[in-house]
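My questions will all concern the structure given below.
What follows is subunit A.
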Amino acid sequence: MLGKLIKYDMKSISRTLIPLWILAPVIALLFSGSIRWLIGATGYAVQNTVGNQALMQGSTVVAGIVMLVFFGVMIAILVMTILFVIQRFWNGLLKEEGYLMFTLPVETWELVLSKGICATVVGCISSLAAVLSCVMIAVGAIGAADDIWRQIGSLIGYIVEEEGVFWWSWCVVLFVVLSIAGIAESVYRVYAAMALGQLFEGHRVVGACVSYIGIGVAWSVISGIFMMAVTVLAPQWVYFFNGENAGMFSAFYLLFLLLVTILQIVVWHLITVHILSRHLNLE
Partner candidate 1 sequence: MGEILIQCQDVWKYYGKKEALGGLNFQLSSGRIVGLLGPNGSGKTTLMKVLNGLLHPERGMVLIDGETPGIYTKSVVSYLPDKTYFADWMKVSDMFDLFQDFYEDFDREKAEQMCDVLQIQTNQKMKTLSKGTREKVQLILVMSRRAKLYLLDEPIAGVDPAAREFILATILNNYNPEGTVLISTHLIADVERVLDEVLFIQNGKVVRQEMVDDIREKEGKSVDELFREVFRTVPYGGGAADVR
Partner candidate 2 sequence: MEWKLDDSRPIWIQLQEQLTRMILTGRFRAGERLPSVRDLASEAGVNPNTMQRALAGLDAEGLTVTNRTAGRTVTEDDSVLDGMRAKLAHELIRQFYEAAEQLGYTREQALELLKRSGS
């Protein structure tokens, strides 16, 4: 049943976000191309002929427009993704559509998990599209043949040589997983806030916003107390790190962050499911 739910949730994405995901790298490519052109034009402009001046001005304008469009698309991706995540949960479960979804023969946790998985996937793809676009621009602006790439390559080679590939490859894996978990955590935090918000009869949106802030504050306080306890009770941990085992330390630190994030996801999920199955308050 979970699979079927995910199928329907995924279906609702296609029309809004997929075009943007494709558009962003394309625009990025155009942008990087126009930067190349601008750099080239600047080179000619040094020769200071009238024609080259005009060429430079023209290419500046083109690059400017492409840049504006690019940032527009990036902001659109960000806004649309956030809107999509919020709207699919709010409209899909807490308004009229809720009458359909909550009377399907599925468990409440399946409904929430399906929305959570879809939103996380959407968040990941949007992030990927954004990162890919930025990389394209960087490559375009600097040039693929530039020395910088070789330097980055040799830096990685140096690290691997010095520390061994083991811990650092773990770090990369953990970083990717942590990024995904981080997106899921943000999604679930919003869900929990909306689930709490719908309890406020007549002020559901305000309730959701206040709940979101409240959850953030509560989490900061709890994690602050925890960190303080760690520093006070186990000071030797803090000095565990030294230059020689940076890879291992980073891996363990990322692992710790990952576990904390997963804990958060679980807590927000349980809160959301509990409220929606026990105190659902459809309009």
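Observations on the model:
In this text, a contact is a pair of C-beta atoms (placed from the backbone, for glycine too) under 8 Å apart; a residue touches a chain by one contact, two chains touch by 3 or more; residues count from 1.
With respect to how the candidates were assembled, all candidates are chains of the complex that A comes from, given by their letters.
This one's a predicted model, so the numbers in the text were calculated from it and none came from an experiment.
Put simply, of 1 or 2, the chain that touches subunit A in this complex is 1. On subunit A, the positions that touch candidate 1 within their shared complex are 1, 4, 7-8, 11-12, 15, 91-92, 96-100, 102-107, 201, 277-280, 282.
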